[in-house]
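Shown here: the complex without one of its protein chains, the others still in place.
The chains carry the letters A and B, assigned in the order they are written, with residues numbered from 1 in each.
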Amino acid sequence: MSTYMEHAEPGVLKKYLWSTDHKVIAMQYLFTGMAMALLGGFFAYGFRMQLGFPDHSVPGLGLITPGKYNALVTMHGSIMIFWVAMPVLIAAFGNFLIPLMVGCDDMAFPRINRLSYQIFLLSVLVLLASFFVKGGPFGGAWTAYPPLSASGAYNLTPAGAVMWLLAVALEFVAFLLGGINFTVTAMNSRAPGMKMYDIPILVWMIVLANVIFMASVGPLIAGAIMLLFDQTMATGFYDPTRGGDPLLWQHLFWFFGHPEVYVVLLPAMGIVAEIIAVFARKKIFGYKTVLYTAWAVGFLSFVVWAHHQFVAGIDPRMANIFSITTLLISIPIAEMVFLYIATLYGGSIHLDTPMLWALGFVVEFLIGGVTGIFLGSSGTDIYLHDTYFLIAHFHYTFVPIAIIATFAGITFWYPKMFGRMLNETLGKIHFWGTIIPFNVIFIPLFITGIAGDQRRVYNYALFAEQSRPELQHLRTVSTIALLFMLAFQLVFLFNFFWSFRHGREAGANPWRSATLEWTVPSPPPHGNFAEMPTVYRGPYEYGLPGHAEDFVPQNVPDSALAGEVKA
Amino acid sequence: MSATAKPLANTRSGTGIPTARLITWWVIASEIVIFGGLLASYVMHRIGHPEWADAASHTNTWAGAFNTFVLLTSSLCAVLAHKAADAHDGPRAAKLLRLTSLGGLIFLCVKGFEWTADIHEGFVLSSGGFWSFYYTLAGLHGLHVLAGMIIMLIVAADAAKNQELQRVECIGLYWHFVDIVWIFLFPLLYIAR
Partner (left out) sequence: MTTEAQMQAQPHVHHPNYVKVWAILVALLVVSVAGSLTHIRDVVLVAAFGVAVVKAYLVAKNFMHITVEKRWVPYLLIICLLFIFILFAGVAPDVMHHSGLHWTNPSANQAAQPAGGGVKRE
């Protein structure tokens, strides 16, 4: 059955700005996310320059005053999580890949899909607009604790605070809409023959991430409404002198905030899973176990949130409970990583650029995970909370998620998206030029953190009780490493745009992968499949004995293989 | 893209539930945690602030009860619309959906009168803990009533032409959920205050 959708060729505006085609919407999310990543990276440059070379004017930003510093760290954190990690990992890859991987022609609700991007774009514009209002962008940290975030008198960015909150709220709405669309599509629109356990892991992970997001963001939406009213309508939801409680915000925020990290982690792990299977020429070890542990992580993520609040004055009995659950959740995650390692074992490893990124993810995320143990135990967390140890920990988890897995996915699916291959040499230079500096940025920060450096302090020299002048060289090393890391991103940008025109033509399946998106042309046409596929097997049939090829695509019927299989 | 062309993705059903109804259930699930979060926050504060009882005594129980009656009746209309749609009687379904919408309008008007009276007595959003929650809870619910009414009228317009009849049940499901939220808001804000 052909599904090339029959309609008149749309004009340029309609085709690229008003399209309902999931692939176009994916590109919109991808490019918006990449642009925001440049912005978020630029802000990191700003505050790290201040930390590495205090009180020197920063090229491009001038002198970093305390207010500017606060705004930079707030915007860096907010942008990287809400406007880079989520749109790229979930919206871009999800939009592009889900219909292709499950074998249908678009999302179940294409117009809702378009609407979700438009709302997302609006959130971006509101956030960017906040840079130009009186007082500048919000400076109360991405966690926006009241009373600081509720009172313009405290945060000195009253307009920016309101706009930040509105931008975040709009982003939530966009992802609720988009996420529900993805979930319905993955549940309902699969090709005939694709049963639950024939679905590629990435699709499962994105769907699970969306479900986790949807279930956890509700209370924060409620909390955001209350914060907005505190900011603008003189209510006292979080004001203890008026019957409110600032801790309520913290709880509502982190009830979402902790599941949120798994919302971004699971798609990243899904991307890594797909790549490992292809480049080890081996099926995922324990597909069902990967799934069940992912579900376990999803559920457990809802009962660990207060480990972000151990020193906030919560009930100490709660601290006991949350310590236990936090340490427990490391088990299913570790299990998933072991399963990936087991997949690699005995495989025929090809170290192409996507595989380098996937392996890099595993190694770096492991470091992030084990350092989390010290923070998840309330006893040690009392010392380590809000130090640079924490910052290094979450960058060792977030950078693999938002940067490493993203590059893994881009380098892997670029041929499918754009019909061309990226340059391998440039890809490898970019990889090493990112990974090595990344470690040089954050290992010194583990050290300064254990030594006691507190986060969100713009200049240690001014805080005698926190001043450790002998550590300044470590802070400087970290900053210089960041400069190298940022410089190497130019290699990627060049490769990305240059290969549009000059990359080797990719063909449909340059990586010889078994999943459905590689059975269509690169890039796929509107409607995706000329003949809607039927699925006959799972997604990772690699290395099967008795076949001429070392992989069998999902949509090839057994009868077509009859001549190759030895009885 | 043609406004009515549906992708193949929309017409399949791996779960056995049509896509429109499936997405409605997911929307309801997400709304449960939004309202649940706000309600839980209110309950915590209310139990911890017994002194709010004085402020809370000023809510108008009769207005609340009448509004509950209105919403229940509008829910009846919505489910009868579903029955009509199942019988492929689009015009009847449209009529019933419009009646449901009317119920929503009555609800909002009564709320308007109620709040006007409250504001005249000096009780506004910033009048203290109870009132802040009261207006936020009822306001968020009211926004959902308004949104539901608008979508319902759009669905009714199509249903009157015997088009997209499956949406009648879906908007009905959403409406019943909004009704259920009010079923809990009414005792919380008007009875056991």
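One rule holds for everything that comes next: a contact is a pair of C-beta atoms (placed from the backbone, for glycine too) under 8 Å apart; a residue touches a chain by one contact, two chains touch by 3 or more.
These numbers were taken from a predicted model, which means no experiment stands behind them.
Asks: Let's see if you follow the contact definition: name the visible chains touching the chain that is missing.
Replies: Hidden chain contacts in the full assembly come out as A, B.
Asks: Touching the absent chain in the whole complex: find that residue among A:Tyr117, A:Phe255, A:Phe310 or A:Tyr340.
Replies: For the chain that is not drawn, the touching residue is A:Phe255.
Asks: With respect to the chain omitted from the figure, which of B:Ile23, B:Leu80 or B:Leu137 is a touching residue?
Replies: Of the listed residues, the one touching the omitted chain is B:Leu80.
Asks: Of the residues in subunit A, which ones touch the absent chain?
Replies: Touching the chain left out of view, subunit A contributes residues 190, 192, 215-216, 218-219, 240-243, 245, 247-248, 251-252, 255, 302-303, 305-306, 313-318, 322.
Asks: Across the whole complex, list the residues on subunit B that are touched by the chain not included here.
Replies: With respect to the unshown chain, the touching residues of subunit B are 10-19, 25, 28-29, 32-33, 36-37, 39-41, 43-45, 47-51, 53-54, 61, 65, 68-69, 72-73, 75-76, 78-80, 82-83, 86, 165-166, 172-173, 176-177, 179-180, 183-184, 186-187, 190-192.
We take it that only the chains that are shown with their structure count from here on.
Asks: Report the inter-chain centroid distance for subunit A and subunit B in whole angstrom, where each centroid is the mean of the CA atoms.
Replies: Centre-to-centre distance between subunit A and subunit B: 34 Å.
Asks: Contact residues on subunit B for subunit A in the complex?
Replies: So the residues of subunit B touching subunit A come out as 1-2, 5, 7-10, 12-15, 17, 19, 22-23, 26-27, 29-38, 40-41, 44-45, 49, 52, 125-126, 128-129, 132-133, 136, 140.
Asks: State the interface residues of subunit A toward subunit B in the complex, per the touch definition above.
Replies: These residues of subunit A touch subunit B: 1, 3, 5, 7, 10, 19-20, 99, 104-110, 176, 180-181, 183-185, 187-190, 194, 214-223, 225-226, 229, 233-237, 242-245, 248, 252, 255, 532.
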